[in-house]
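Before anything else, here's the structure in question.
With one protein chain withheld, the remaining protein chains of the complex are depicted in position.
Chain nomenclature is as follows: A, B and C, assigned in order of appearance, with residue numbering initiated at 1 for each chain independently.
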């Protein structure tokens, strides 16, 4: 059967299909072997077209060995946090992907920069504004690239949404609502302030914040927020359960966002314009993203070929390394979100609206627009 | 064909089908012949089972005559605003339905109360808290019933939603989002402060406010709000275009709402609980309401037989009149919404959160729960 | 709230809203007070714009009186089958609507024609080809109009579907599938051959047959069919439970249809073309019809304002009476379906394909296209 789900473009089949020779692909060391790495990232490298897994770094040596062997690596490719710097002598490892608790991002970024490796870092960029700023500086000083791993800025569906919003298909944009909630089980590092740096805002609320900024291309001028944790719920002794916040963007566009660690998995984003509504539901899941545009005449569901989102994101960074470009979501983009999350927490503490410094222009903290190739933007 | 869309209950078909004899039904005079009356209410009386149209009141005599004749009334049944009081001598007219600009609700309620007619009043109850309070007092003093025409508290689907929320089907409720927006064309009375008393909040935002209160059964303890009108849009010189507000309810449930006169028709309400999400989309339309519950295992769309919503609402008031009961949404219920909308505007003016007086109990401003009959709650 | 669900056209609100004066509307006597009449037709007259209920005919006098009173008629407006002919002296009753078991359609059509009343007859037109032919002849000879009550040829959604199919929006039409099934409870007249004339084909399968013919505008050239009744199910001793049949239309379009009295309520119709798929699901319900077009790029759900389907159908007949036009679905249209159902049963009996006489042209058995007014086609 020829599956005729439409491709996203009309590139030659060959281009779409066959990855670069493995030897020419950018080699990565992945740091951290948690669920995200095991379930999503290791398979993503396996289907990436410009990227390959070259080493694994973990303090659980058995786990590292199992992962290495499962994906065709050898014992020599399994490193510990102590031996991490030995990667310096591996020219086939050009980059690292940091998948550690937030508060460790800074340390490993700095260590990677010191040994000359480019850094792709999981979101949030860090556990604090200060750390995020230091990471940007460290990579700049070392002459390596730093990219914040915002996969939702690299999928065809989110780009289609951005095109519709910025292209006027909804008329004049008036309001946005976005929700990102999930049930965080007790016991994980995300509930410990020292490791996570904060609660649901840093982990899931960040999607609402970041994707709205991506869709509009502009920066908020003021915001108001409040947090809530269910009294007596032992999970939320150190970090907040829920955050609700309101942001105002240039032109008066108002965005209402909610995130929580206490509500059943839902991830949505709606944009309300004078001529139509754009609905992403789910908006941030790994698969089965759904984009609909509602007008008075019709509800139109856009059909786009889905590709592994992590592979798209990693391949973008590889393309930037191979071609000497800045990533579309560099460290500065992640840093700006840290500043905004800081302001959200500040408003919640004081109960007062926070006015933000105006940021002129569009995509102020982003790199050049990625090329629009059939499967990805790299 | 026997259409087997499920009925909402297992009552005898006869009960469902045949209205009361017309002579025994409650007779209404409708005051105001705008679009809502012509498109929705006149047909609603035609299919109501306890209610019939008995008179029309308008200052456009030709229009009144046409409406009267179209629905089987005579020239004698067409009244003007001047001759309104002549209805006092019509024992077959027990009630009036006021469908006038908001700021006229008080005058006609008081006039109706004076001639001993029960009053069903379109929402919002009035253009101001003061007027709403006066209406409640006038009807109480005159010994006539006053009901706020909140149709969304009388449909099977909204009751199913309330049962799910209050019955624990979603686990512990954490967050709510609700949006009610439409494009209001230039020129109508809704854009004139003197007639409307306010902008999109009073007309469409009220749905979010009122339905959330209905679903939870409790009252908000604090809120924060802001308004926005597009600079240079001539429609919004007197009343606001958009309002976004955040309400906190007992137990920490946070609701984020948006309403607007500047965005394309959308009406949604989502409730996020620890075990699932309830989605009403559309939430407030006259037909084709849709209720879905999302859990990690499934998305379940509830199928309920739709009945004319206005007929359900009017028949509820008729049942209250016939049986000497209080309406489920009496004047007090409408008055409470006016107080809350007043607080929303106050917060928007000051930029400060507003703390509300605590209201203990559930359904504090509502009458006894309506009986659950097959098609309606009357 | 102004409900901004789009209207189907841009006619003046006045035109859409106010019915003709009751005295000028066409008066109907409804014959038969079963569930369809009580639940759907009586309310339909109440909201019709050119049609009013003027008399009820039933052999259950109490029921007739209750129905008459409920809809504003008097005792004098309730007739029995014996006194039916007295309607001759009622000039305010111009038409009858026959809602009786299929095998009685002929008798009452002939009796109505004899007293000069136009006849709107529920589908199927009759219990046999012979009866249907006699009905057409009787009305022609008496100079009264005969219309088959095919509501699915009068709704905006079915016309939109026809426009899409005939307008080439799907490319070249290749295949059609349609299903109409429901669970028929034991005990009703539909399971008695003498009254129904056949089983699920005549009652629900007819929708597939008739709507496909309406969408294409052409007539099938051959067909193959089989029937099935679950052994031992006492409901299906006299009439068949299920029919599956395949029809070929000019150009090779093949339609596969299934109907049943044994499967849970489903009514769908799908058209598969070289460039897209049109999906009606539900296709034949009284409300909440849904029309989607799937192409490789998008799934588009058409939003059309729903109006009471029975009111549209009845108003069309009234318009034809008032303006001296032929109905779009005259008796001849119903007769052609009877011939085709006869051929379906014949194929099922013999196991052989049946070749049908070619019928050139389009809409060969239909009257002039109805005018496209905002709410209806009358």
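Here, a residue touches a chain if its C-beta (ideal position, glycine included) is under 8 Å from a C-beta of that chain, and two chains touch if they have at least 3 such contacts.
Owing to the predicted nature of the structure, the values given are computational and were not obtained by experimental measurement.
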Shown chains touched by the chain that is not drawn here: A, B, C
Full-complex contact with the absent chain, from C:22, C:175 or C:356: C:175
Given A:55, A:204 or A:314, the one touching the chain that is not displayed: A:204
Touch with the omitted chain, as defined above, among A:19, A:171 or A:217: A:19
Footprint left on chain B by the chain that the document does not show: 4-6, 296-303
Positions on chain C contacted by the hidden chain, ascending: 170-172, 174-175, 177, 179, 181, 183, 224, 226, 228, 230-231, 241-242, 244, 246, 248, 252, 254, 256, 258, 260, 262-266, 268, 270, 272-277, 294-296, 351-353
Residues in chain A touching the chain absent from view: 1-5, 13, 16-23, 35-36, 38-40, 43, 46-47, 49, 52, 66-67, 69-72, 182-184, 190, 203-204, 207, 264-265, 284-288, 306
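Operating definition for what follows: only the chains that are shown with their structure count from here on.
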Chain nearest the overall C-alpha centroid of the shown protein atoms: B
Same-residue or different-residue interface between chain A and chain B, half as cut-off: same
Chain centre separation in whole Å, for chain C relative to chain B (CA means): 36
Between chain C and chain A, distance of the C-alpha-averaged centres to the nearest whole Å: 56
Inter-centroid spacing, chain B versus chain A (mean Cα positions, whole Å): 43
For chain B, residues contacting two or more additional chains: 183, 264-265
